[in-house]
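All remarks here apply to the structure that follows.
Of the protein chains in this complex, one is absent; all others appear in place.
Our next item is chain A:
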């Protein structure tokens, strides 16, 4: 069964080293075709269909399998992913080459191979006795691989002939390399280029659009003038990086201005310092030039088609929704149907004599401006996984009707007798926390926080766990929720609804009446919530003098303790910051926003929050004590002092002093910063302070030394209280369960590198979810103003820029920019003062926090990027501010776009 063959390999490791490796050739590797008698006993099950007749090709009318080479796989993966393409043989040689050249394509091809309906078979040709090819003297490894692919194709054709003579099953070799194709035909292998083959599929004309255009003629339109200077070859780049002549870094285009970008240079800070001193001292940042690209970060992009002016033309430009991405030239025959639709396009390449990159059409999402489509675009652009849960995931859910069995009660306390209730915003279906409070016989109070026991349903390592880990968080958009776990769990089995038995993870404290913790206890439990209240209902119960039932007394006890806890926390230096939050009132029929409302904060909000914080801190301490190396914690680094500059300057202009040495000093000075004449000032300062903060992040305790949470002024913190909507909490639940002996550990849990990877993904997902939420709010704000028309509102100046003012409209919680320079209008006199932050326009001076009046309207001149435009109404500056009565102005008229002529 085993045939051994050794081959020699030279590698460079200081000097020349001879490496001898064994290479076993086997005779038990099957061809993958079902019904093949010769390979019937082979290890793998048959994957390819015996009669692949679903594809009708005019080039090859017989049933056939496809065998693509490496370049086809790399560049035409979009075509191969199409459901019409099935029964494909992927050679190991090809797969290895793809793996070395492009990780994303490799991942995609693996996904396709795992999809049973696609009938993709990976043939391990390098270890097959009859298809192994040895490198000849003077042959490059590329040539060897090409030969290996041809040999395998030939073997397949002969092998299949043996299997059934009358059936005439054939294997077609797909290659875009002309020489390779010629050689293959010489050897008697039917070979076509990818383009030829796809065009011959008469039943699937839409596939042609998905072809990546790599052929030379794609660039014809350009005169051949070289626009971009050539990049250095990779070998030179690597040399340069090693010798220090070049620096390697990550390119990040600015989200606000596509012409601006920063490069984060990898490596130690020493290098950067040297670079900084080398450039002239006036520049704050060193500047450089891109000499080469080591790895591109292309992905499919959403956007719209800008149809070519020539009617018959098949080449069109595509404008991505992401402004940082240039327009992409694509070839399609269905331009007229795709016009006005949101589509997805992938980039294939960027010739150096072309202004635009070349790409190909991938998918049509739907009509532009349509709420469904726009939401889809928003999710895709922010990389939020939102596909419905797969069958594999759903199969792991418990069967309904579900009930708690005797077995579940092991390691679990029965707390059903306790008077537990939950307090949440109205309309909340994923209730993950509930509270109780009762007086003990010794006069102390027992407070319990009960969190849904999601880790009971999501077992480590299975498909459900992997999917939730990938999603990382539930994303709340304005009218939609993208669940992290399937709905059966999030809204039913895990949701701590009233009057049903639910599994929970409880954190129970014994406290005295001064809210000092005497004892902390964690246990898995079963609870039966007595009521699910909204914040308003809970507040009403606390305030009402007549109600005295057990729920109400429990709530009052909690409220009393929460106040003490909050006071203590603030004394410790916790910050209370503010951000304008708005909620949309939706029309129940059309789901269009009809009104905006800023979120109201009640005492009960902070009551729940206080106990959640306390639970999180208690749990963080416990898991860190038990797992010093692999606890999942959350930290909030202190911002560098330079971040506060803007806040201090702004306050100074209002004769207030803000101290930023410590969190405590900041909190205190924010509390003191009050103005009798200007009550909203304090809120504005807090909003500004929020902008100075750093991002809070998850991390693994074994990989970091600084655990401090700046905003909460806590030495240690984690997330424990929302396992239904955050994956971090599930990990914390598992850690805690192991710590209290309620569950057993598993390998990945105690591997700090794996945990650090999980943290990295969670931080990314959380950031993206936040961006998606903001984008969703922005989109709904646009819808709102579309229906509302033009309005004038009072606003406060939040920032002063060189050519604009950033204003906040408290009524809508809306932030916008008022520009003073427009393309076709004469420029006003602008004087910007960096010291005070102020902007002088003609003769009027604007400071931060000044009250102004602005006009808000929807600018839909660019269909893809509709935006809210603001212009100044008060104070009036002749020639700049607009008159209050603007109803007769026509703003929906699209701007005539300048058409650029091709040279």
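As a convention for this text, a residue touches a chain if its C-beta (ideal position, glycine included) is under 8 Å from a C-beta of that chain, and two chains touch if they have at least 3 such contacts; residues count from 1.
Here is the rule we go by: contacts and distances are computed from a predicted model.
As stated in its UniProt record, the chain not included in the shown complex is "Exosome complex component RRP41", which appears among "Trafficking protein particle complex subunit 2-like protein", "RecA family profile 1 domain-containing protein", "Probable tRNA pseudouridine synthase 2" or "Exosome complex component RRP41". Touch with the chain omitted from the figure is made, among A:92, A:157 or A:495, by A:92. Touch with the chain that is not drawn comes from one residue among A:127, A:481 or A:801, which is A:127. Contact with the undisplayed chain is limited, among A:750, A:770, A:803 or A:817, to A:750. One chain is missing from the display, and on chain A it is touched by residues 2, 4, 6, 13, 17-26, 43-44, 92, 96, 99-100, 103, 106, 110, 113, 122, 124, 126-127, 745-747, 750.
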